[in-house]
Every structure is written in C-alpha cells, then in structure tokens.
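All protein chains of the complex are present and in place, except for one that has been dropped.
Each chain gets a letter, A and B, in the order it is written, and its residues are counted from 1.
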Amino acid sequence: MITEIGHYALVLACALSVTQALVPLWGVWRKDEALMATAQPVAVMQFIFTAVAFAALTHAFVSSDFSLLNVVQNSHSQKPLIYKISGVWGNHEGSMLLWVLILALFGALVAVGSRAMPRDLSAAVLAVQAWVSAAFFIFILLTSNPFLRMAQPPIEGQDLNPILQDPGLAIHPPLLYLGYVGFSITFSFAAAALIVGRIDASWARYVRPWSLIAWIFLTLGIAMGSYWAYYTLGWGGFWFWDPVENASLMPWLAGTALLHTAAVMEKRDALKIWTIFLAILAFSLSLLGTFLVRSGVLTSVHSFANDPARGVFILAILVFFIGGSLALFAWRASSLRQGGIFAPVSREGALVINNLLLTTCCATVFVGTLYPLALEAFTGDKISVGAPFFNLTFGPLFVPLILLMPVGQMLAWKRGDLLGAAQRLVVAASVGLAAALIFSALQGGPVLSVLGVAFAAYLIIGSFVEVWGRITGPGVSLSVAWMRAIGLPRSAWGTAFAHAGLGVSLFGIAAIGWGVEVVHALRSGELVPLGRYELSIGALERRNGPNYDASVVPIDIREGGRVIAHIDPARRFYRARQMPTTEAGIVTLGLGQIYVSLSELNADGSIDARLYWKPYVALIWLGALFMALGGALSLSDRRLRIGVARRAQTVAQPAE
Amino acid sequence: MTRKGRRLTLIAMALGVLGIAVALVAVAMRDTIVFFYGPTELAEKSVAPGTRLRIGGLVKMDSITRGEGRSVTFVVTDNNRDVAVSYTGQLPDLFREGQGVVAEGVLIGPAQFRADTVLAKHDETYMPREVADSLKKQGMWQPGDAPVKK
Partner (left out) sequence: MIWVVFALMTGFAVFSVLWPLSRQRRDVTRREIETNLYHAEIAGIERDVERGLMTSADAAAAKAESARRLLAQADQVPAVTSRFSVKLAALLAICVIPALSLGLYSYLGAPDYIDMPLQARMEGKGDDLDIAAAIARIEQHLAREPDDARGWEVLASVYRQLGKPASVARAYRQLLRIEGPSAQRLFVLGEALVYANDGRVDAEALQSFEKALAADASIIDAQYYIGLAAQQRGEPQKAMAIFTKMIAEAPPGAQWVDVLRERIAQMGGTGPASAAAPAPSAGMPAPSPEQDAAIRGMVLRLAERLSAQGGSAEEWSRLVRSYAVLKDIDKARAALEAARKQHQGEGALFDALAKELGLGG
C-alpha cells in the first residue's frame, strides 16, 4: 500500500504542477491577486507529495520489495543499506524522481521565501517553475515510471551496477542535480522577469542566492564526480573530457558567468539583458546535460539509459524550454529598461571580460561535445574529440581568465585604475615567479607544470591581495587587523576564497606532470620503488563482501625503511551481475597520493598493476572545496539579502 | 567615452575573443580529431598507414594471444572483415573474447593496427555506440541483443 500511495502522490504532484503552471499565470495576466496567491501553497503541496513519492520508493528499495520492477532491476537483498538507498537514484527512473524532488523542493523554498517579493514576480516564477516540473512529471509517469509493479515478484533482484556501488556515487548525482535544478530557479526568474516585463536590481538580489546555491552544488557535484571517476575507473585520471563530464561543465561555466553578471546587476543595475540570457543559457545547458546523459546518444562510460523513446521525450522538453524561453527573450527583451553606465576599465568592465571568456570557453566545450554528434548525423562519419582538442581550445582561453581574475577584484565600480591594480598585484606576480623558479629547481619536469604552478601561485596570492589591503596597513596592529577582517563583508571573503580555490585546483592539475607511473607485475614479498617510497607487496588474499568476492593484495608503503601506510587494492567480482570491478588502493600522503590499481592475474601467480605516485593531487579537489566554501561565505552575507533581512524592521504589520 | 563608444568597445572585444576561439577550434579540429572506423569501413576507405584512428568491433573468439610481458595481440571483427591489433599494456577489466572493444592507435599496414589505448565496453549493458552502429550496418546486430537494462 505504501508503494501505491507513493505512486498516487506522484500523480497528484503532477496534477498540482499543471494547476500551478496555469492559475498563477492567469492571475499575472489578469492582475488578479487571489489567483496569483495560489502559487505558493500549491508549490509547497507539490513538494510534499513528491517527497511522499520519493519516500515510498526509498521504502520499497530498503525493504527489497521485488514487486516493483525498478527494485528488481536495480537492487539486491544482500546489498548494504547505503547502496539500497543510493540505488533509488542509481538508475534512470529513480534519478528522474530525484530530479523532480529537488525541483519541487526549490519551488517550495521560493514559495516560502517569496513573502518579500512582489506578488506578480513570485507568481510568475512559480508558474514557470511548474511548467518545468509538469514536463518532468509527465516524462516520468509516461516513460520512466519507477512504480511499475510485477505480478509475479521474483525473490531476488539483479543488483545495482557494481561501479555505482560506491559512496562517491551515492552523493554525486544528488549534488549535481541540486546544481542543475538550482539553475531552473534562476531560469524561472529570468522567464518571469520577461513575462512581468520588469527587471531591476531587486530582481538580481532575489536571484543571487539561487545562482549561488546552484553554483555551489554544481561545483561540489563536478568535483565529486571527478574524484569518483579517479578512484573507481582505475585509470588514475581525474577528468576525461567525457561528454557526460562536459555536460556538467557547460552549465558550470555559464552559471559562473551568471553569478558574476548578477553581481553587476545587483550593484549597478547594468547588464540586465545579458544576465537574463545567461540565466536561460545556464538552465538550457543543464537540460542539455540531462538529455545527453539520459537519452544515451553519446559514446560514453556513463550512458546507462538507453531508450530512444525517452530520448525523444527529453529532446522535446529541451526544445520546448530552450526554444520557448529564447522566443520569449527575443519578444520581450527589448522592453526591459537599460541600466547603469560604466567605463571599460572598471569592475563592471572586468566582469564583462570574465563573461566573454567564460561563455567562449563554454562554447568551445559545446562544440567539442556536440560536433561529433552533428557530424555523424549529417555525414555518417564518426570521430572522437578527446582531451587534445579541449586542451588546445579550452586551455588558451582559460589563461587570460586566470590572469585577469585578481585584476578584476582590484578595480573599482564605474571607473577603475588599471595601473594601480597592476601595482598592487606585483606581490602576487613575484610569488608566482618565485614558485616557478623554486619548482623548476626542485622538481624540474615539464614546462607546462612549472608554468601552471606559477599561474596558480599568482592566482592564490592575487585573490587575497584586495582583502589583505583592506585589513592591514602601516602601523595596524594584529587585533585591529583581526577586527577589520571580521568586519569585512562576507561576500568579499567569498570572492577571495572562490578565486583562490581555482588557483589551488590549478596547482594540483599542474603537478600531474611530476607524477610517477609504473606498470608492474606484483609478486608477493617483493619491494617496488615508487617515487621516494617503497611498496612492500603482500600475498594475495580472498576477502568476500556481502554481494561480491574480492581478491586483495595487501601492500605496505615504506619511506626510509619505515612502514608509513597500508593499502588494499582489490579486484571484486559481483555475483549477481557477474561483473568484475577494480578497487584502487589509495592513500593520501601529505597532499600527494599513492594509487595502485590491479589488473589481470598472470599465469605465474603475479598480478599486473598500475602504480602511481601523484604529488599534490589532492589539491585538485581541495580547490573545488575552497570554491564551494567561497560560495557559501558569499551566500551567508545577510546584507545582500535585502527582502528578508529588512522586512522585519520596516514592515511593522503582522504577515497575515 | 560615449555610451555608443563603450558599446562598440564591448562588441569589438567580444568579436576579438570569439575570433580567437574560432581559430583555436579550427586548428584543434584539424589536428586533434580522431576518426572512428569499423573493420569493413577500414578496408573500404583504404586509409593510409600511419594515420591515427580508432577502430571498434568485437574481439574475435580465440584470437587473443599473449606475448612477451604485457604485449598482446587480438583480432577485432565485425563478422565481415577482421583487423589484427597489437597492444602493449594493461587491458581493461571487461576485455573479453566476443565482447565489444574500441582501440585507438595507428594503422601500420593493411588490416594491421597498433593500439596504444584499448577500451572495453564498460559494463555488460553498455556497448560502445560506435561498435553497435558499425555492427548494425553489417547486419550483425539486433536491437534485442543489446541487453537494454536486463
């Protein structure tokens, strides 16, 4: 009965989303307060029902209810509890349900927080949001229903794809979806502004937290996905320019651009139309990402959904929303009033360049991802566009971006002083140069690594120069500096951390060039040198898990004859799916990692393995965490949340 | 500067960045893109030896021979034509006879290929799209065979 209640709740949520898509919009058109007011409670109710549906499906997975086709196909009674739960979104149907759950959650949050918004704007936002959710509810119910039942329930399921049975994959999709779907809110705001025909700095303030939330989660989601690929696929790489990865990178680039123009708009009321366009773009690219992953049109390690009917449906959704919003944009954008003016050399100007570079980067990724599909559709030729393409196009565009990031932070609004900014950055530039000299002397190695580290050092230091200048000065005591640091707006700290985070990641990426890679047949009892460490290989053991059998090679890591760490790289064989997987043995030493990935067992009893020493590799993901932290700091800056913060003081009347 | 002047500066800047990007993409397209062929296409197109490309198909039954160290040779087939592939390195987890495979490398002679990367189909439900298409073209593949979420 719980399952069927969940199913019915999903259907009801769909019906409510249709209502929410129509009635408030009718209200906006008729300027009718009562009709507009329906948006908020319906949005909340829609979320409650979607949550009920999701909870019911989770219950079915946890209790191994094999009368659900979806549970049979993706679960197994012997699976650990965490993977029973993550199995809910480890498959196509469930992941789409998670998608709408997050969509409904954000809709409900907008509804709850919309008291301080003009009624017509919030009604239009929620209506647009409901259009998106209605499309996805219908998609789920008609093509990807997770609640289909089986008349003759089998006694055991077919298990979740073993490469998805991993803590990383348990949280990667929710993070990514929080990001993707977060951009649906900014999209709804953009479409609502076009519908209402009014856009101003207050609009930017409502959008700001949402674009930040989406960006934070997308950053974390991408980093998590990258780390997952790094340690489960056993190839030791952290980014493969796989179309599915690109699909998440594109909205991130567009979203980063949006974040920055929204700042301009909020502060200076400028770049309105461009901001609207970016909001549409970020969500369109999120939808495109969903389409690419879910329709299986790509040659990609991620394509586990493979149903053309679904592909066509998502394509229809994609065309409807992108086409519809762009048409709305073309029709209404000219009616929006132009805002503030600024000189080319100013913070606004720097942000414009940032936007130009980011969107162009995004465009090259777009071309590299979709060109093979287009070429094949038109000529039938199949090509693969891999890392070399992206390194050659994306790389050169990213370099000026890195160079300009600290400069932009230094410039004043309206009219800036380029020379002054450059002078203040001399410190950062010299640290970069010093880093280059030190590392080329210590490590030698590829020129690109040395250059990369130089840029990274420049960026990290440069990000904090502005903040540093605010809090210190000649004769400023430590306690005063501390007070000033605390008094500084959190958004300033946020900017510094996020920018420095990119530098940290860049450092980790550059350091790849100094890594050591050895392919070796491991034998019990031998010592294998790896960088400045020695690996002492133990005897092959069998260790069986709940739903797999594993062969493990215990390895002690020694430095100077002393054992400092232990790893257990393994090969697992999942019984239900009859599938082998490689579990890399990874240990973090300082900021570097030792990474051992096993391969075939040879006839003579030795095991082929890849052994890596990757100095500073942890910085790649640590940098992403810094970026997210910067976003969170910025988000916590209450001064920028006008509507909510001020209302309590100025509006004396009770809310009801 | 006037409003118009500012706008022109902006547009010029945008065009400049865009121009650089287009140039980069054009160069990259020429130099870094790798074509994909099935064994039959490879024979028909008479690709010059030394060309870098990807080939895909099924690993022919009983064709894997292991040589010195980690070197291995196998035959990629679409059940019409075969290509002999030599490779030195670790093979992916799911590399097996009768399964789909994609190899990237250089053509060293007619139907002779030296691979530097070998990708197996990633799990039992995943067939590289290129392989599926190529086999379909040869009439060897039925939709029912691709285990669509068993």
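Everything that follows uses one rule, which is that a residue touches a chain if its C-beta (ideal position, glycine included) is under 8 Å from a C-beta of that chain, and two chains touch if they have at least 3 such contacts.
Note that the coordinates shown come from a computational prediction; the quantities given were computed from them, not determined experimentally.
Asker: Of A:Ala37, A:Ile171 or A:Ala565, which one is in contact with the hidden chain?
Answerer: A:Ala37
Asker: Of A:Asp120, A:Asp159 or A:Glu583, which residue touches the hidden chain?
Answerer: A:Asp120
Asker: In the full complex, which bits of chain A touch the chain not displayed? Write them out.
Answerer: Touching the missing chain: residues 1-5, 7-9, 11-12, 14-16, 18-19, 23, 26-27, 30-38, 40-42, 44-45, 49, 60, 63-67, 69, 77, 115-120, 141, 145, 147-156, 200-202, 205, 267-269, 340, 347, 412-415, 470, 489, 492, 639, 642-643, 646-647, 650-651, 653, 656.
The definition used in the following text is that only the chains that are shown with their structure count from here on.
Asker: Counting in whole Å, what is the centre-to-centre distance of chain A and chain B, each centre being its mean C-alpha position?
Answerer: Each chain reduced to its C-alpha mean, chain A and chain B end up 28 Å apart.
Asker: Can you tell me which positions in chain A touch chain B when the two form their complex?
Answerer: Interface residues on chain A, with respect to chain B: 73, 92, 158, 161-163, 234, 296-299, 301, 303-304, 306-307, 341-344, 352-353, 356-357, 360, 363-364, 367-368, 371, 381-386, 388-389, 392-393, 396-397, 519, 571, 577-582, 599-600, 608, 610.
Asker: With touch defined as at the start, can you tell me which chain B residues reach chain A in the complex?
Answerer: Touch residues, chain B against chain A: 1, 3, 6, 9-10, 13-14, 17-18, 20-21, 24-25, 27-29, 31-37, 54, 70, 89-91, 93-94, 104, 122-126, 128-130, 133, 146, 148-150.
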